[in-house]
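Removed from the display is one protein chain of the complex; every other protein chain stays in position.
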Amino acid sequence: MFEALLPREYGFFDAFEKQADRIVEGAKLFEEIIDNLGSAHSMARRMKEIEHEADLITHQTIEMLHKTFVTPFDREQILHLITRMDDVLDSIDAAAEALWLYEIDEPLASSKEIAKTLRLATEQVREAVLAMRNMKKNVKRIKEISIEINRLENATDAVLRTAIAKLFKESKDPLFVMKWKEIYEDLENATDRCEDVANIIEGVVLESA
Amino acid sequence: MFEALLPREYGFFDAFEKQADRIVEGAKLFEEIIDNLGSAHSMARRMKEIEHEADLITHQTIEMLHKTFVTPFDREQILHLITRMDDVLDSIDAAAEALWLYEIDEPLASSKEIAKTLRLATEQVREAVLAMRNMKKNVKRIKEISIEINRLENATDAVLRTAIAKLFKESKDPLFVMKWKEIYEDLENATDRCEDVANIIEGVVLESA
Partner (left out) sequence: MFEALLPREYGFFDAFEKQADRIVEGAKLFEEIIDNLGSAHSMARRMKEIEHEADLITHQTIEMLHKTFVTPFDREQILHLITRMDDVLDSIDAAAEALWLYEIDEPLASSKEIAKTLRLATEQVREAVLAMRNMKKNVKRIKEISIEINRLENATDAVLRTAIAKLFKESKDPLFVMKWKEIYEDLENATDRCEDVANIIEGVVLESA
């Protein structure tokens, strides 16, 4: 009985880890795009592929959820976790798309900084997801990761605030302001969703402990 | 016992169907408004009525949910389904309102195309809702509808992306850009919410099968 269930349970963790890999890959690609805006369009195509892979993983996880009787933790939380991870990538993809769609040819300094913080946050998300395999042993570790992601999110907020104030103050071109405001907000959303993921994982771990 | 419960269960499906009718009606009305922008204000008043009817249906469904002991499927999913359908109409209403509020007097070509795709998506939503009455028999049919809605949503995304890039490139009036960007985003949201509805229905059907 137990042996029959184990593979199924492990299936969910496999899905979470695959999803976390996509997120980190997306955030890394975004950093590269920001540094190579001349190739933004072709690189954004790869982003679209990653985003599509994440969609598939989400869809498969939901199917698995509907077909599995015993799940490693609460069904609602599994659904929440996989879709929130998907949301991270959707926001990164939206930012990448805006870069080439709006024909941005030079990055603002803050966008590089935010892209880096975002990539660090996604790496922490992957750490947290990996630590879930052995929840009871990793309660403390997951709490630390959660605090670190919260710190990165606050750092992004502060940089973003200053960047947007500067944008409104210094740019005389309203369309330029609109474009960058959208890109900044996409990146902010991506970081916020990383924090949501950390909160969900912390909740799962607290309940299991 | 069973006889007493049946009418209640059927009550939920009645509510879903009524709500689906409102959505289709709203999407059709939006297409008409786009073609008759001179009468946008008075036609938007009818949209507000439809939206209000949908609010009532949502509210009644939630009350019914709280008073019903045995529901035809998971309570959370019923709540999700009825509110997501409501969200579709809220977004269509927001787009209609923006048209007259911003005194738009000529439709952009893409807005007509997107309005049509959205209307097709709402008709698929109604198909899916009708198919729920006989879930077990319609598993395959609902999956097909879900795929079709996903295709329509992707089509909308592609048209929208090009439309917004064009808007930023060709318009010299930032206020014009802001107005149409908002309308496009409302329509995108409406189509996204149709996809959410399809996903919820697919989930319900998978679990019941």
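Labels for the chains are A and B, by order of writing; each one numbers its residues from 1.
To be clear about the criterion, a residue touches a chain if its C-beta (ideal position, glycine included) is under 8 Å from a C-beta of that chain, and two chains touch if they have at least 3 such contacts.
Source: prediction; values computed, not measured.
**Student:** Please pick, from B:A109, B:I147 or B:L175, the residue that touches the omitted chain in the full complex.
**Tutor:** B:L175
**Student:** With the missing chain put back, one of A:L37, A:L79 or A:I164 would touch it. Which one?
**Tutor:** Selected residue, touching the omitted chain: A:I164.
**Student:** Which chain A residues would touch the chain omitted from the figure, given the whole complex?
**Tutor:** 76, 161, 164-165, 168-169, 174, 177-178, 181, 199, 203, 206-207
**Student:** List every residue of chain B that touches the chain not included in the displayed model.
**Tutor:** 62-63, 66-67, 76, 97, 101-103, 174-175, 178-179
What we mean here is this: only the chains that are shown with their structure count from here on.
**Student:** Quick one: report the Å distance separating chain A from chain B, using the average Cα coordinate of each chain.
**Tutor:** 28
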